[in-house]
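Removed from the display is one protein chain of the complex; every other protein chain stays in position.
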Amino acid sequence: MKAVIVKPGEKGATFSDVEIKEDQIKGEEVKIKTLRVGICGTDRGIVNGKLDFARPPAGYNFLVLGHEGLGRVEEVGDKVTSLKEGDLVVPVVRRGCGKCLNCKIGRQDFCETGEFVEAGIRGMHGFMREEFVDDAKYLVKVPRDLGELAVLAEPLSNVMKAFDELIFIQKRSIWHCEDSSYGCRNATIIGSGPIAQFFAMTFEANRFNVTMLNRRDPNEIEEKISRTVGYKFVNTSNGLDEVPESDVIVDTSGYPSAFIPLIKKLKRNGALILFGTVGGEKSEITSDMITKFVEYNIVVIGSVNASKLNFEEGLSYLSLWKARYGDVLRSMITKVVKPEETQSAVLDKAKGSIKTIIEWD
Amino acid sequence: MKAVIVKPGEKGATFSDVEIKEDQIKGEEVKIKTLRVGICGTDRGIVNGKLDFARPPAGYNFLVLGHEGLGRVEEVGDKVTSLKEGDLVVPVVRRGCGKCLNCKIGRQDFCETGEFVEAGIRGMHGFMREEFVDDAKYLVKVPRDLGELAVLAEPLSNVMKAFDELIFIQKRSIWHCEDSSYGCRNATIIGSGPIAQFFAMTFEANRFNVTMLNRRDPNEIEEKISRTVGYKFVNTSNGLDEVPESDVIVDTSGYPSAFIPLIKKLKRNGALILFGTVGGEKSEITSDMITKFVEYNIVVIGSVNASKLNFEEGLSYLSLWKARYGDVLRSMITKVVKPEETQSAVLDKAKGSIKTIIEWD
Amino acid sequence: MKAVIVKPGEKGATFSDVEIKEDQIKGEEVKIKTLRVGICGTDRGIVNGKLDFARPPAGYNFLVLGHEGLGRVEEVGDKVTSLKEGDLVVPVVRRGCGKCLNCKIGRQDFCETGEFVEAGIRGMHGFMREEFVDDAKYLVKVPRDLGELAVLAEPLSNVMKAFDELIFIQKRSIWHCEDSSYGCRNATIIGSGPIAQFFAMTFEANRFNVTMLNRRDPNEIEEKISRTVGYKFVNTSNGLDEVPESDVIVDTSGYPSAFIPLIKKLKRNGALILFGTVGGEKSEITSDMITKFVEYNIVVIGSVNASKLNFEEGLSYLSLWKARYGDVLRSMITKVVKPEETQSAVLDKAKGSIKTIIEWD
Partner (left out) sequence: MKAVIVKPGEKGATFSDVEIKEDQIKGEEVKIKTLRVGICGTDRGIVNGKLDFARPPAGYNFLVLGHEGLGRVEEVGDKVTSLKEGDLVVPVVRRGCGKCLNCKIGRQDFCETGEFVEAGIRGMHGFMREEFVDDAKYLVKVPRDLGELAVLAEPLSNVMKAFDELIFIQKRSIWHCEDSSYGCRNATIIGSGPIAQFFAMTFEANRFNVTMLNRRDPNEIEEKISRTVGYKFVNTSNGLDEVPESDVIVDTSGYPSAFIPLIKKLKRNGALILFGTVGGEKSEITSDMITKFVEYNIVVIGSVNASKLNFEEGLSYLSLWKARYGDVLRSMITKVVKPEETQSAVLDKAKGSIKTIIEWD
């Protein structure tokens, strides 16, 4: 079948005819026709040959790319009860090691051995291919109202996991406001890409006061989203004066130089969520910062990946935002390409673009 | 009465006759005769004039030092039911702002306004004086079996808070072992002072495998404690090879240069507890470390102070350790001085000493 | 102004002209024009003179009825920043005692003294009047997409509280499914009134398998809702064979005779939520039931009232359901009356009706 593939040791991605062994659908298996696949920074890293953990499944010399999938059920095995032909589904990305306790209970996002595989990333083919077969338990059913917007579920799922973890961890003290809500809390998001936008929307939906930071003014789409959703956009190239004292700061950039200067804005009992990953930067911290972390009871939370529950939560938020914000979600999809255009779409990130989606059907 | 005092802007501590207004004992008040007061790094900082937050209570030009107190109840107000004459008590150090939600529910260790006072530190006289009056609700009754060892309750209370917070936060994933215990978890403690020893004992009591790190070999007392309690002492001046992969690392030093090299020893879902505070150091972090924090779901927990509940927990652990380890706790008290010797005891930290106690009775 | 009032010791409710002292709007105060008020079983109990806790506010010989409110902001005090003229708002019902810890932190739904007041129920006028003044902190802003459907927020808020509590309590063990979701869990709801419907929708939204029980077949509206939302309706007058083994059973009836026979359907680690309250029934329990509760680690959760956070959550679910289920929410409002028709609307509960709403504008 046709698929977008990468090969170990080679840069670039090709749209090729590949052979992938797949037997007849049976038991808990489901055959899915691919409809949409999103592209993200991890894909870019793989195609650029920069992610050393990217690797094909055993027995293959190529890896099918793509982990932000959306498909339609074509056929179900005889033991599948939760899905039927025609259902839209989003596949979970990471598959557990089967050994550690977290993987045994479906929380492979907290895999302890590191022996997991991830579709389209390490050890398992991704979703940039005409069709694929998966176990029903890794497929999340998409509610009727969402349609192709469900392609956003995967990136959002990771935000859900981080947000849920934050709310859980912050129950170490009383962190809600005098009226039991989060209306008095300030959330500051570093970055303005799709992950940053989802963080902003999630905090807004939970009634935090949200500020988004970038080192430039918002572009037209960012301007529209922030106005519709109701958060503030601050250009930090002019300094941090406009950044409010914050109860939570989310870094989606991965650059220490982006979040370290903001530590001074963190309030007592505050949290710093680390979400972004990049390579090659160094930055300085001082013992005074550490003293602040101690004296202020600050937590730093590194967060990666998501469980199936987080996908389901993400789909609920997508429905909610579609109802509340009209076409804001759709406008986050700034580019739609054909499968054969994948390489250029991955490599040429257009300025001001937010999300690029591949249309397979 | 006689008290050990410090004055703003002046280095040193004097043992002087001071006048402190105290009316007749009434209502919930309790008069306490001081028996023992411990000395710690914070006292050293204050006497050295290095802690800019140290300040006398309103209406005084001096501050009575001392926050690790132990006393005997001399007289109780007419509404006190929980204490009676002769009871040993340990006073809580921090008193809440009365405004924020955490202070309203007795969790002033999570005060959000910063407007708390702390006995012997900021805005409230400490316990290095012949006697003091306090509200019953700030006094923790000492079980009969402990006696003067209860002077260790205050430093230990802060360890309890950090430990409880760790266990709570780590419930974000399955962190216990296959058999429901913590027997498979490695805890590594940076430092070997009293706080480090208490962390080591607390983790051991909860059946973690404990390693203590310092840049030298253990002295005789440290050697004895580690052998009796059952943990390993590693001299890191020879490198980190002997430091195990760790599920939790506790820094009691405050130096970024001490804990940053150990980040590579942190396991997935691990935690770094920041407890120590010093000034004046800078250190480098890289975006690779940040990537590890993200990919490994690592949390960093800054932790300060303790609630009354933590004092009670600390007293239980002291009883337990006294029962299990014989005179180990007593041997942690490496020096006992008279009140008039306080300044020299504070300033001349003897090499290899662990805890210095002032004997008031 | 015109209001629907009840008087202590008298049955019935009258639509009368009343005088209610209200000074000029200042500080955190907000003046609200009433738009919609829902009627529920508590109103029925009050009008029937059956609820002995119903009472007027101090200084009044009557009580304005109504606690399921929805209004439009007419005027805001000079310190109000969270609301502006024209905003739709839902008022919180219970106001805390100001003394216990839960009330001090905005969780008056867990008031420990019992000295709270409740709008339209005890000690505080309700919302069945032309307009009312309230503090901003008790007003929940309604998202634009909901409009008058927000009148359902109050009953739903109580369901949110119970659901959140369930999910929290069930974290005592692993209660999620092998894939981290709740897709393997069966929730059984006793009753088919508005509260039962909201429970069913909430469990469905969280992907539980839901069964609704009544002692009769569903009427046309119930049939429509269950079909659209996707749950099963079982008529238990024919026995309990069709009731599945359940992980959670919610009683909305208050009759021990309704839920006691269902205890045999409760699975290990299961939960029984008690939500309904009625008077005058007796029922038998056996020590075998108690043995099952013990051996099966079963919890029973009595749950009442809701915090402001629960109102906000409810509004999000209403938006979600409106997006997913079309006019299902609207069809739950089976009757709309004018204020002057309140008494008959309260007393003559039409067969098969779900929710009656008073239209004020």
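So that you can tell them apart, the chains are marked A, B and C in the order they are listed, and the count of residues begins at 1 in each.
The definition used in the following text is that a contact is a pair of C-beta atoms (placed from the backbone, for glycine too) under 8 Å apart; a residue touches a chain by one contact, two chains touch by 3 or more.
Everything numeric in this text was worked out from a predicted model, so none of it was measured.
Trainee: Could you tell me which shown chains are touched by the chain that is not displayed?
Mentor: So, taking every chain into account, the missing one touches A, B, C.
Trainee: Among B:114, B:183, B:239 or B:352, exactly one should touch the missing chain; which is it?
Mentor: Per the contact definition at the top, the residue touching the missing chain is B:183.
Trainee: Please give every residue of chain B in contact with the chain that is not shown.
Mentor: Chain B touches the missing chain through residues 82, 105-107, 137-138, 143-145, 174, 176-183, 205-207, 307-310, 312, 316, 319-320, 322-324.
Trainee: In the complete complex, the non-displayed chain touches which residues of chain A?
Mentor: Touching the chain left out of view, chain A contributes residues 101, 104-106, 171.
Trainee: State which residues belonging to chain C touch the missing partner chain.
Mentor: These residues touch the chain not displayed: 101-102, 105, 107, 109-114, 165, 168-169, 171-174, 176, 178, 254-256, 267-269, 274-288, 290-304.
In this section, only the chains that are shown with their structure count from here on.
Trainee: Look at all chain centres (mean of CA atoms) and spot the one farthest from the centre of chain A.
Mentor: Computed centres place B farthest from chain A.
Trainee: Please find the two chains that have the most C-beta pairs touching each other.
Mentor: After tallying contacts for each pair, the winner is A-B.
Trainee: Between chain A and chain C, what is the separation of their C-alpha centroids in Å?
Mentor: The computed centroid separation for chain A versus chain C comes out at 36 Å.
Trainee: Go ahead and note the Å separation of the Cα centroids belonging to chain A and chain B.
Mentor: Taking the average C-alpha coordinate of chain A and of chain B, the gap between them is 41 Å.
Trainee: So how far apart, in whole Å, are chain B and chain C when each is placed at the average of its C-alpha atoms?
Mentor: Computed value for the inter-centroid distance: 47 Å.
Trainee: Please list all residues of chain C that touch 2 or more other chains.
Mentor: Those would be 105-106.
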